[in-house]
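Only one protein chain is missing from this complex, and each of the others stays in its spot.
Order as written gives the chain letters A and B; numbering starts at 1 within each chain.
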Amino acid sequence: MKSSCGAVWVIAEQIGGRILMESLQLIGHARKLADEIKTSVEVVLLGDKLNGQSRQLFAAGANKVYLGNNPELTCYQQEIYTEIIVRLAKEHKPEIVLIGSTSTGRELAPLVAARLETGLTAHCIDLVLNEDKLLEAMVPAYGGLLTITCPEKRPQMATVAKGVFPTPEPDENRTGEVVPLDAPGEVPHRIETLEVIYEEPEGIPLESAPIVVAGGAGAGDHEGWQVIADLAEVLNAALGSTRPAVDEGWTELETMIGQSGKIVNPELYIGVGLSGELQHMVGIVGAQVMVAINNDAKSPVFEQVDYGVVDDCRGFIPVFIEKIKEYWSRNT
Amino acid sequence: MLKIVVCVKAVPDPKQERKIRINPVTKTLIRGDIPLVLNPLDKNAMEAALQLKEQLDAQIVVLSMGPPSAGNIVKECLALGADQGFLLSDLAFSGADAYATAYTLAKGIEKIGSYHVIFCGMASSDSSTEWVGPEIGAFLKIPIVTRVKEIIETEGEWWKVKASLDNGFRVVQVKIPAVLTVTRELNNPRTLSFSGIIEARKREITHWGINELCVSDDSVGLKGSPTIVSNMASIELKREVEIITGTREEKAEQLIQKLVEAGVI
Partner (left out) sequence: MIDFTFTEEQELFRKAAREFAESKIAPKVSEMEETAKVVDEVVKALGEAEMMALTIPEEYGGLGLGYVARLIALEEISRVSVATAMMLQIFALGTEPIIRFGNQEQKQKYLPGLAKGERLATIAVTEPTGGSDPKGCRTSYKKDDDSYILNGRKCFITNSHIADTITVFAVDEENPEAFSTFVVEKGTDGFKPTHEEHKVGMRGCNTGELVFKKCRIPAENLLGEEGKGLRIAMSAIGDVGRGGMVGCALGLHTACLEASVKFANERILYGKPISKLQTIQNKLADMKIDLEAGRLLGFRAASMQDKGERASNEFAVAKYFTTEAAQRAAKTAVDIHGGYGCMEEYPVTRYLRDSAVLGPSAGTSDIMKVIIARWVLS
C-alpha cells in the first residue's frame, strides 16, 4: 500500500513469544486511524525465537512487521531496543507511533520520543484524528478531559493502557510483509537486565474479575484499608485502588485503576472511600452496576454511580459483610 | 566524592487537588488557592539520596524547575539534608510539557557539572506522565532505570538495582552516571526536623533563568514543547444515582436487595 503520509506504527511487546493483549488492541485502533489517513499500519516487534507471531499481528490489522529476531533481543534491553526503534523511525518517518502503557512501554516510549525530538502523550483514554488529520490524544485531568496534540513534530506519539481499545477480531485472511531487522551494530553497553522475575499477582486479577471493590483515600489508614480488603474477599472480588491509596502505601501500584493504572469492565463495581476523580473513574466506565460508599454526601462520586450509600466505610462495611453472609446462608 | 542530583517538582497539594477544576465555559483551569508541596514520590527520591549520603562520601544537589514560589520545596529539601539547591525559574520556562521540562532540567544538570547519579520520583502527582526522568537521561545520553524499588549495590561504576514491572520485577545492572526513577516501595521518607530547617539557613538557593542556562527561548517552556493542550472539556460520566437511606442495617439490606435484583451478586 502506497500512502501519502507516514504510517501508523505500533511498538508491539512480547513476553516469551506471547504478544501482549495491549499490543493487539493498539494495532486494532491503529488500523482505524490508518484507514482514515489512507496509510498503512506497521508494527515493530523485537524478541528472540519468534515464529509465526507476525501472522497474529497481520490478523489484528498490521500491513507490515519490522521483526527483530535474535538472542540479544529476548527481553527488553534499553539501549539496543531504543537504538533499533529510533533508527527505524528516522529511516521510515512514521506519522504516528503508539506504545502500550506497560512498565516497559513507559520506559521505552520517552527514550524514543526524546531521541526523535518529538512529543509524547501519556496514558490516553482515546485517540482520534481531527479535521486536519492531526492526532488528538484524550487525557483526563482535573475532572475534565484534555485534548493533547503535537502539531509540528513527527511522529506523534502516545501511550495507551490495556483495555482502552477493544481487542480486534482476528482476520486470518489478512497478510502483510515481514521486514527482518539486522542487528543494530555498535550500541553502548551501560545497562543490562540481569533477571526478570514474574510474580503471580495475589488474589483475583483485576482485568478479568466479575466484581471489583476499589478503595481510596477515605480508608484513612491501614486498618481502614483492611476493612475494604475484607469486603473484596467476602465478595470474591478483585481489589482495586486509586492513586491516593497507592501513595499512602496501603496497596501496590499494580492495583491502581484508571488512566495511569488499569482499565476494568466488571459486572459490579463498588467504590469505597473515593471521591470519583475522573482519572480513576475512566478506568471503570464499562462496569455494569456501580456502587459508591462514601461518608461525604457531597462527593462527586455520587453522581457517577447507580447506587450510593452515605456512611463511614469502617462502620458500614462490617455490617454489610454480615448481611451478605446472612443472605447467602439463607439462599444456598 | 559521589555527586547526587535529585530532581524535584512543586505540585498542588494532592490532598486538595480536587479543588482544581476546568471552567466549562472558558476552558481554563480554576486553580483555587492550593499550596504547592513537594511531589510525594520526590520525597522517596530525596530519601534515596540521603541514605546514600549516610553510607558514602556524597554530596546532594537538589534541582527544580518552577515558579519562584517553588523555592519553598527546594528549601524543604535543603532542610531534609541536601547540600545545594538550584531553582530554574523564568517566565520563558512556563507552559513546558514533559519534553521541554526534561530538556531544561538536563541543561541545568549540565551547568551544575559533574554528577554520578540522578534521582527522580517515578511520576508527579499532578501530571503523572513518568516521562521527565527518562527524557533527562536521553538528553544527557546516559542510561536510565525506571521504577527502582531497591538499590542493591552501589560499589564502583556498575550499580545493581531492582525495579518494578507490571507483574513482577527485574534486576538491572547499570553503569553510572545514570538516572534512577524511584517508587514508593524504595524507602520510607524521613520527616522534616527543626534542626534540619535551622541548618538549611546556611544554604542558599541558586536561581537560574534562561540567560544562565544559555538556551534559546524556543527550546524551553511552551515554545519548546512539542505537545500542546489544544482543548479542555469538562466531561461527565453521570449515572442516575439512587441514594440508599436508613439505618446501617437497613442500608446494607437494601443494597444487597438491589444488587441481587440486578443479578450481579
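Quick note on the criterion: a residue touches a chain if its C-beta (ideal position, glycine included) is under 8 Å from a C-beta of that chain, and two chains touch if they have at least 3 such contacts.
It should be emphasised that the depicted structure is a prediction, and the values quoted were computed from it without experimental measurement.
Q: Touch as defined at the start, partner being the missing chain; which of A:Thr74, A:Thr167, A:Gln226 or A:Asn295 qualifies?
A: Spelled out, the listed residue whose C-beta touches the missing chain is A:Asn295.
Q: Thinking of the whole complex, not just what is shown, which of B:Gly71, B:Gly108 or B:Gly224 touches the missing chain?
A: B:Gly71
Q: Please output the residues of chain A touching the missing chain, sorted low to high.
A: Those residues of chain A that touch the unshown chain are 295-298, 310.
Q: Can you list where chain B touches the absent chain?
A: 71-72, 75-76, 79, 191-198, 201
Following the convention adopted for this analysis, only the chains that are shown with their structure count from here on.
Q: For chain A and chain B, what's the span in angstrom between their mean Cα positions?
A: Going by mean C-alpha positions, chain A sits 21 Å from chain B.
Q: Quick one: which bits of chain B touch chain A in the complex? Just the residue numbers, please.
A: Of all residues in chain B, those touching chain A are 14-15, 17-18, 20-22, 24, 29, 40-41, 97-99, 102, 123, 125, 127-131, 134-135, 137-139, 142-147, 160, 164-175, 178, 183-185, 225-245, 248-249, 251-253, 255-256, 258-260, 262, 264-265.
Q: Note which residues of chain A are touching chain B in the complex, please.
A: Per the touch definition, chain A meets chain B at residues 78-79, 102-104, 106-107, 109-111, 113-115, 117-123, 136, 140-153, 190-199, 201, 210-211, 217, 235, 243-244, 246-247, 249, 252-254, 259-260, 267-268, 275, 277-279, 281-282, 285, 288-291, 300, 302-311, 315-316, 319-320, 322-324, 327.
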